[in-house]
Structure formats: C-alpha cells, structure tokens
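Here you go, one structure.
This view holds just a subset of the chains, kept in their places.
First chain written, first letter: the chains are A, B and C, and each begins at residue 1.
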C-alpha cells in the first residue's frame, strides 16, 4: 500500500516529527511504500542542515536525510512555508527538496492513505 | 531522495480540511487556506470544515491593523468564490462544501450570521458521516 | 500578581488553572486566543463572570479586534486595555505569572 505523510511541526519541540519518522520506518519495514513526506508549517525546520543536537540526543534532521537516501523517500519542503521561516536552498539538508503545495495535493491524490503528524 | 512522480491523471478524491484552531494565536488557519486553494488547481472535491475553535476563523469583522498581522479573513472570501464558480460551471466536476459544526458554533455563542462566508451548519452526527466518507483528512 | 492567559478556554485548561491557582484580588489579563474567554453568551461565560467578582479581569483590545470581537459582547466588569495598558498592568503588579 502507498502512504503519503504530512509533517507539520519542527524537530524537538513537538513529538510530531519523531512519530512520523517511526511510522515511516515501520511502514517501509512492513513492505509498504512511502513515496513522499511533505513538510508544512513549522515542519520545514526538519530540513535545516545547521541543526546540531547534543551528542546524547537523536539527530532528527540527519535521520530524515539518511532515510530519504537509503529508502528513496521524496522529502518535500513547502516553498512558501519555508521562505517565511528561512528554510531555503542555502540551509537545506541533503535528501530534501523545496517545492510547492501542489506536491501535498498530489500526495493525497496518488497514495492510498494520507497520514498527518502535527500539533 | 529522488523526486517521485504520482499518477494523478483522472484521480478524483474528496479531501477534508478539518479546521479546529482559532486564528492569530497560531498560523494554522492561514496556511491551511493555501492548501485548500491549491487543491482547486487539481479539481478535487473538498470539505472545508470548521469545528471547535476553528469556527472563530470565519467570524466577521476581523481587524488586525493594531497587531500588524496579516488578516486571514479575505482568503475565505476567495475560497467561497472558488466554490461558487465550481457550483455554477457545469463542465467542472468539483464539489466543495463549507461546513460548520452546530455544537461548536453554539457553544461559542455564534450563529451563521456571524460568519464571513455562507456555510452549511451540520450536527455532530451529520458531520461524522462527512468525515467518514473522506478520502483524506488534513487537520489544521 | 498579574496573571496572563493566552489560550482559548474552550480548548485548553489554562484559564481554569489560573483561576484555581491565583489568589482573590489578582489581576488577570486575557490575551491572544485567551480573549475568547471575555465574551458573554458562551459555555464558559459563567466561569469568567464569577472570576470578575473576586478579581480584576482585563482583556487585550488589539487581540479582540483582530478576532472580530466587539466590546458590546464583553462580560460585565471586564476592562479593555491596549498594549500601553498591558505595560501598566505589569508595572503596577508585583510580578507576572504566565498561564501559557
């Protein structure tokens, strides 16, 4: 089955990004396909490559990036939400790309389930 | 990592936008509107639903000048126009509904006259049916 | 002590907690989404009207205006302040407790 994922909060402050990551990992392990994760609202902060958490904590940004590269997940940052919050090509982590909101609509149209994580 | 290309040709879904948050205290009310509008470009069916404090989003008379914040209200007018255009255009297969939950409205002392846009007022039970038959639900 | 409440009383427990944990005679400022608590004719109006009896309850005018709330809808006894009035409340009370 194909799942589209929507992440609406940034790393650390809310659990949304953690929950989404654990869900995506479990879905792929069970043989489902997760073609796209769309990052909206404060979710765009998940793509900030300057994020450097403490050594004893998980690295949320890097973890998404690794997943994208290893499992071929299309991580899309909303361009309008990103501009407003200062997530742009300059500070975009590998494995993410910036595009328009239509990519969210497409994910809702082209998958069997849309699963949203936020606050 | 690579861009994924969805096959969306001929796909027609019903997307419900479930607005439950008050405007201005948070931005959710504003940014969700952008996603409602973009779904029109794909000619998808949409339920734009206002529940809980979300009903305050469409309250008339919002004036944000003193706060220097962007006023969310005009965008709802655009959404209402999009809906009316779709309703009138017989070649267009796009059904939009703008829905307020009666219980949420009444708990907050509001009536349909308080709203900037024309809404369908549904009971909780009726709205539960709308949610249950949606293909995707986007909360805001 | 000035207590600031910025959450809608329909969705969050902030106002309840503020009222439970403030002493009689406190100043309470409803701001941001907290201003919805100042409206008459809602399911939370009675709680707020009761709070007005024992405390000085204020509402931030610019936040009301942004949300389309008119002064005529206010619960009796609630005073409207602007940001300058908010500053005065902070200055004239001996501290601020935020109920965020």
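Keep in mind that, in the parts below, a residue touches a chain if its C-beta (ideal position, glycine included) is under 8 Å from a C-beta of that chain, and two chains touch if they have at least 3 such contacts.
The structure displayed is predicted, hence computed values, not measured ones.
Written as a formula over the displayed labels, the whole complex reads A x2, B x2, C x2.
Quick note on the criterion: only the chains that are shown with their structure count from here on.
Taking each chain's centre as the mean of its C-alpha atoms, subunit A lies 38 Å from subunit C. A separation of 24 Å divides the Cα centre of subunit A from that of subunit B. Under the contact definition stated at the top, not a single residue of subunit C touches 2 or more other chains. Put simply, subunit B touches subunit C in their complex at residues 21-26, 52-53, 56, 59-67, 69, 73, 107-109. Interface of subunit C with subunit B (complex): residues 6-8, 10-11, 32-33, 36, 39-43, 45, 61-63, 65-70, 73, 82.
Note for the complex: subunit B touches subunit A at residues 1-4, 6-8, 11, 13, 15, 27-28, 31, 34-35, 38-39, 41-42, 44, 135-139.
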